[in-house]
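See below for the structure under consideration.
The other protein chains are all here in position, but one chain of the complex has been omitted.
Residue numbering begins at 1 within each chain, and the chains themselves are lettered A and B in the order written.
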Amino acid sequence: MKTARFDRLLSGYALLVYLFLFVPIAVVVVFSFNSGRHVTQLEGLSLTWYEQAWTDPFILEALRNSLQISTASAVIATLFGTAAAIGVTGLRPRAQRTIEMMTYVAVVIPAIVLGLSLLLAFVTFADWLNPWLAYLWPGDTPPELGLGKISVIAGESVFGIAVVMIVLKARIAQMDASLRNASADLYAPPLRTLFQVTLPQLGSAIFGGFILAFTFAFDDFIIAFFTRGQSQTLPILLFSSIRRGVSPAINAIASVLILVTLLALLLALFVLTRRGRSTAGAIPEESAQEPPARGGGSPASGTPSGGQARVADPQPERVRR
Amino acid sequence: MTSTARRGRSSAVAAGPAVLWFLLFMIAPLVVLFVVSVGVRGPGGGYLPGFTLANYGELETRLVPILNTVRFSLIGTAVTLVVAYPLAYYLAMKAGRMRMVLLALIIVPFWTSMLIRTYAWIFLLGNNGIPEVLSTLGLADDLRLLNTPFAIVIGIVYNYLPLMLLPIYVSLERIDPSLRAASKDLGADRLATFRQVTLPLSAPGVLSGCLLVFIPVMGEYLIPVLLGGGRSYFLGNALADLFLQSRNWPLGAALAGSFILLMSFVVVGYSRLTRRLAGPLPTEGVL
């Protein structure tokens, strides 16, 4: 039949796209285990390149920096982003819109523009502040502001905060507002309501936001490229080795990066779906005769005096809802 | 009353750090960018305070990278759309129970570092990759793939496919199946139904997908450097050179400033269009 042929064609096409998506990454991983020097000829399995990468002090230094930077910016993003996402709901509509605008700008602005603006700002302000610091500093060696890990963290967390806020905004919108009222009604002061009701509800989304912020910071090249100063990060080290030429050691580093990212993704997926499953549990056998809540039950037949009126006055609230 | 005021104050305290962060590390740098763009170039590079529009006038000399970027972004977005739409259609309409797994698989490569994804294609397109395979098979000799416009487009499609696919998928998935059934019931065949029902209803998704791809591609740096071999000079490369090599900050700032302006036009135009189409938000389905 014609329909069946069309479906087969579409499935075949889908398969091709998935191959297109996965073959390149698979090739990188496979060649990272290649024992020969030649990049393009598979000669045999070995972990030589992993060993070489693992003992290279430059690579280790870059890895450490990358982990520090992405952890710090993910922590900042999660703390500030969570506080803001919860706090923003209590602000006046105009303030809410302004903050929402800022989050969207942070997401939409091209990383290269943000990176070089940060470069300009950091350098300009450091030029202004350093003489003052030198003048005011009580000791002999005043600290010198400049580009480095701190400036990279500042830049990465701008995007991270925005991501956390967007993820949480969606979850907060789904949250039943009456839960917070219920908590207050049952004698919990606002701060305890926050910790006992709001945050537990948001837990998995906060975790998801943290993982997102972490991976974006860990994988980011552009912002770090402009704001790093003399510090090295793994993506930047990788970039300069790629420009120098393809080497099997790069495959090893790349494979490790892929592995780290995939583990983070799996962890996030696991946490996010676990909660969903526990709340979507089926209604157990013994209570199945009673229909579940919110089914929008039909109007009762009512008392003798009220029975007729119900027909004449078909409950405006129910209809409107 | 008093309790609402108290609530407002604690809300402001909670939102404060994030807002401060945005102001310090996003808004203030953008302001600095505009200030520098009307400044004067320092003797050894860098920046001296001043006010001149000469930098914006000088942008004329950078027209090539700008036009180049727009051209590649348009082509790249169009090709990505053509590749993504049938797959989104398949996932939304035909994939059945495997749907969620297949969707997750689309996102998985997207989560790995963009650098690595691009690097993988250097590996594949390089002289020892696909060209060598083709020549041993006797299909093509001396084929150059790396450092060509073709490689750049491949890079764009590969890196940005999920951003195009997800919004289209969301809009297709939302279409009530009974609408297509109704169309067929009323005598439209498969193609007519697609053209008159499915395609128009998925237009918002297509539009946000195009925006989500077009904007970051415009600011792309890695793909032209690594896959284009520096031959196709993009805005991003021009900016990086102006800032990091020739250190002509005011001109670079002017270029970046006009880039932002261009982008805001695109975004405003998009939101005008979507308001008419009542489509999903650009971030929907991606985060």
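Keep this in mind: a residue touches a chain if its C-beta (ideal position, glycine included) is under 8 Å from a C-beta of that chain, and two chains touch if they have at least 3 such contacts.
By definition in this document, contacts and distances are computed from a predicted model.
Novice: What name does the UniProt record list for the absent chain among "Cysteine-rich domain-containing protein", "NADH dehydrogenase subunit E", "Cytochrome c domain-containing protein" or "ABC transporter ATP-binding protein"?
Specialist: "ABC transporter ATP-binding protein"
Novice: Where the complex has a chain not shown, which of A:T55, A:T141, A:S178 or A:S240 is the residue touching it?
Specialist: Going through A:T55, A:T141, A:S178 or A:S240 one by one, A:S178 is the residue touching the chain not shown.
Novice: Of the residues listed, A:L10, A:V75, A:A95 or A:A188, which one is in contact with the missing chain?
Specialist: A:A188
Novice: Please identify, in ascending order, the residues of subunit A that touch the omitted chain?
Specialist: Touching the missing chain: residues 176, 178-179, 181-190, 192-193, 196-197, 200-201, 278-284, 287-303, 305-310, 312-313, 315-318, 320.
We take it that only the chains that are shown with their structure count from here on.
Novice: Report the residues of subunit A in contact with subunit B in the complex, numbered from low to high.
Specialist: 3, 6-7, 10-11, 13-14, 17-18, 20-25, 27-28, 31, 39-40, 76, 79-81, 83-84, 86-92, 95, 99, 102-114, 116-121, 123-124, 154-155, 157-158, 161, 163, 165-167, 170, 190, 212, 215, 218-219, 221-222, 225-226, 235, 238-239, 242-243, 246, 250, 254, 257-258, 261-262, 264-265, 269
Novice: Quick check on the complex: what are the subunit B residues that touch subunit A?
Specialist: 7-8, 10-19, 21-22, 24-30, 32-33, 36, 46-47, 83, 86-87, 89-91, 94-95, 102, 104-109, 111-117, 119-124, 126, 128-129, 132, 158, 161, 190, 215-216, 218-219, 221-222, 225-226, 236, 239-240, 243-244, 249, 252-253, 256, 259-260, 263, 267, 282-283, 287
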